[in-house]
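This part shows chain A:
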Amino acid sequence: MEAKVGAKTKEAQDTRWRFVNRTMRLHGNAPHALIETLHSVQEHFGFLDTDSLKYVANALHVPLSLVYGVATFYHYFTLKPPGDHTCVVCKGTACYIGGAATILNTFEDEFGIGPGETTSDGKISLVTARCLGSCGLAPAVVFDGEVKGRMKADEVLEKVRRWTENDTNV
Partner candidate 1 sequence: MTLTFEDLQQIAKIEKDKQEGIKYQINVCVAAGCLSCQSGVVKESLEREVNRRGLENWTRVKGVGCLGLCAVGPLLYLEPDGVYYQGVQVSDVSEILDSLGGSPVSRLDCSSHLPFFKRQQKIVLENCGKVDPESIEDYIAEGGYQALYTALRAMTPNEVIDDVATSGLRGRGGAGFPTGLKWTAVSKAFNKTKFVICNADEGDPGAFMDRSVLESDPHRVIEGMAIAGAAVGATNGFIYVRAEYPLAVRRLRHAIAQAERLGVLGKNVFNTTFDFEIKVRLGAGAFVCGEETALIASIEGRRGTPRPRPPFPAEFGLWGFPTLINNVETFANIPPIIRNGGDWFAEIGTEKSKGTKVFALAGRVNNTGLIEVPMGTPLRDIVFDIGGGIPENRRFKAVQTGGPSGGCIPEQFLDMPVDYESLAKVGSIMGSGGLIIMDETSCMVDVAKFFMEFCMSESCGKCVPCRVGTTQIYNLLSSITNGTGKSADIPNLEELCDLVKNTSLCGLGQTSPNPVMSTLRYFRDEYEAHIHDKTCPAGACNCGGSKEAK
Partner candidate 2 sequence: MNDNIKKTTPNGWTIENNGWALQDFEEQAAASSGKVKVATVWLDGCSGCHMSFLDIDEKIIGLADLIEIVYSPLVDIKQFPGGVDVTLVEGAVSSDEDEEKIHEIRNGTNLLISFGDCAVTANVPAMRNQFKVDDVLTRAYVENATFNQQIPRFGVPRLLKKARPVHEIVNVDLFLPGCPPPSDAIYYVLGELLEGRIPDPKGKTRFGA
């Protein structure tokens, strides 16, 4: 009950909940809308926090544990807030053969974070994708949503370093 009240006030404050509510309504607020709704939450909030999971569970009449089970089953969903910038390294077969592992290792050496982690200052998140489908361009890396093909480890580092520098200048 508390969760519902909490979420409602939150809803009043945050217009993004309207989009989430719209998604749920489109599916008749039925339990099977769970995954679509979680997509909607993540799209508008960047990640799934406990409050939003409770809100969705209440609205769709789905048990809490099931919501949590679904949210953790699918790798696309994240329960932690992402960094300001996200670097996605593709780990598809073609990219692996093309040297994605080296990119990941250098990344870890330079910034001290492994796949699925965010730097302690919350600036950079490193994510791996199982396949971006850009195998013709292996190895592929996505910088804040922009796909770049045939990346070398130092090129990746160069790009990411620029992020951190720009931000400190601002």
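In this section, a contact is a pair of C-beta atoms (placed from the backbone, for glycine too) under 8 Å apart; a residue touches a chain by one contact, two chains touch by 3 or more; residues count from 1.
Candidates were picked such that all candidates are chains of the complex that A comes from, given by their letters.
All figures in this text were calculated on a predicted structure; none of them were measured in a lab.
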item	value
Direct contact with chain A in this complex, candidates 1 or 2	1
Footprint of candidate 1 on chain A - complex, ascending	31-36, 38-39, 62, 66, 69-70, 73-77, 91-98, 129-138, 140, 146-149
